[in-house]
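With one protein chain held back, the other chains of the complex are shown just where they sit.
And now, chain A:
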Amino acid sequence: MPAMDEQPLEANDKWLDAYNDRVASLYTFTQCMTLSDIQADGDYKLIIADLGTGSYDMKLKVYKNTNLMSEHTIIDLPTGVVTFYMDTLEPRTPAIAVASGPYIYVYKNLRPYFKFTLPPLDIHPVEQDLWDQAKMDQVNPLVMRETLENLRMEGSVLTVRSLRMLQLDASDLDPFVQVHKASALKRQTVITCLGTLKKSLADDDAISCLVLGTENKAIYILDPEAFTVLATMELPSVPVFLSVNGLFDVEYRIVTSCRNGCVYTLKRGASEGVVKHCIELKSQPVGMERINKNIYVGTMDQMLHCFTAKGKKLWTVKMPSTIMTLEAIDFKPKGFKAVAVALANRQVQLYKEKYLVDVIHTEDVVTGLRFGRFAREEGTMVMTTKSGSLFVKILKRSAKFEERDLAAGPPSAQNVKLNVPKKTKLFVDQTLRERENAVSMHRTFQRDLYLLRLNVAREYAKALDNSMNPISSDPTEPLKLSAQIQGIGPTFKLTVNLQNTSLTQASSNLFITFEFDDRLYSFRKKFIQVPMLVPGLNYIFDTFIDCQNDKGVSDNVKVFVLKQGKSVPLITGVISMPVAETVIMS
């Protein structure tokens, strides 16, 4: 019995935990899971092709609600599971198609119904010849192996039997040939991906064709009733993900991503020249979904890309972790369409367009993801994890997905349009002028710049000569002066701030004195003796100034900082005195 555990890992306001089974021991992927009403009773079943241990014990499992309803052994590793309607009989029960190796096993009413084998491929004549000779014991296995090896080196594609032979030790060759020489040589390919395509009607329960992608770089479309190949399409590479829409008899489009990192779009038409256009990805695809007309591709470099049907890239979002699988979400009652991305950091993120709308935290890394109708519940997310657990979550009816409300996604500021002024026509005109006269402009600027440097240097030297600076340029006396005048008159207060800006050196033997028009002002202190200045501290000296004139005249006052034994002041501050107010009370 599966352990029932209804404890949610983290409270999520959008998803209800319906079923957790940590010991389901499922080894499967998104492509091998599907949800379908296979008994036509309105109760949707979960169909999982379990890869078992990866080499044996492969099973087709069907879950009804939370119970395992039936199990069928599969002979080889499954690569895809789909359900499709193959006839028009009532009740409308769809068939299950399981792709495995070169075969498609079709189950109807949960009973094996048909096995389709891919058409055999041409065998290289030399190889055929060799095995024919081997059949009559006319060839030495060692020579045979060497010839095959050469064939392989030339780039010809060999049969599985020959390839196996190349791997064997010399001692095992003879028994191997003895065992296999009797049976006919066949070259078969392997199905890599599986999809369905409605044949002539767009109804939900219309007859569908199977679409197969194979290892020999081709896509086949099978007739559901006669199981004959209706169309074959060649691709430049091996397809790994398929997305099909349209009707076979009318118009259809197959988007497929291939092992060479390209996404090709095929459409109905001439059976050979079908590749319409191609999107080249920068990394290997790990999942591909199609919502409306946009193609969503997750790649190995942790990116989720979105392209238009025509192959134009719309956006790219960097994922916080490696992408495990993708699943399209189409929740019809709410008209909500999104893509779910399972990540290696144990999260399933939901992206509506490029905005992260929800994050589901899971206990383990999710490898298989299906959204759809399960049992009688419309919006159900079925997840299988790396450790083999099965989780079922139901989308709450009250759930609302708001765009760009989650901080974990792209920051909302990214979507705020900046108020960047438009490029004006003037700017363009000026740029033109710049382009045309670049050389002369540069020359003029450089010439002016040299002139300016000269002028600045002259002025600077003059200011240094006059010591007209409030900052000392003498490295032995690094001082800084700032003076403020306060008050409204006729009496002002002059504050002199003196600071030693050196790190270690103290300054001493300094005086402050002033230069002023004695008809206008009288200083209460005309001479201030400065104590030793400790580096870094700010020393404040002040004096009162009386304005002698009531005619509204003002003048500049200079503050000198002098050093004993030097005739030139170290630093000078110039203060423009404000106009004194007249004495109000007279």
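Note that contacts are C-beta pairs under 8 Å (C-beta built on N, C-alpha and C of every residue); 3 or more make two chains touch, one makes a residue touch a chain; residues count from 1.
By our rule, contacts and distances are computed from a predicted model.
Trainee: The hidden chain: which UniProt name fits, "Tetratricopeptide repeat protein 8", "AAA+ ATPase domain-containing protein", "DNA-directed RNA polymerase III subunit RPC9" or "NCT transcriptional regulatory complex subunit B"?
Mentor: "Tetratricopeptide repeat protein 8"
Trainee: Going by the contact rule already stated, which one of A:R373, A:K386 or A:K480 would touch the omitted chain in the full complex?
Mentor: Spelled out, the listed residue whose C-beta touches the missing chain is A:K480.
Trainee: So which of A:A463, A:A506, A:M532 or A:V568 would be touching the chain we can't see?
Mentor: Considering the complete complex, A:A463 is the one touching the chain left out.
Trainee: Decide which residue listed in A:I75, A:L163, A:M441 or A:M532 touches the omitted chain of the complex.
Mentor: A:M441
Trainee: Residues of chain A in contact with the chain that isn't shown?
Mentor: 420-421, 424, 426-427, 430-431, 433-434, 437, 440-442, 444-445, 448-449, 451-453, 455-457, 459-460, 463, 468-471, 473, 478, 480-489, 497, 499, 501-503, 535-536, 538, 551-552, 554, 573-576, 578-579, 581-582, 584
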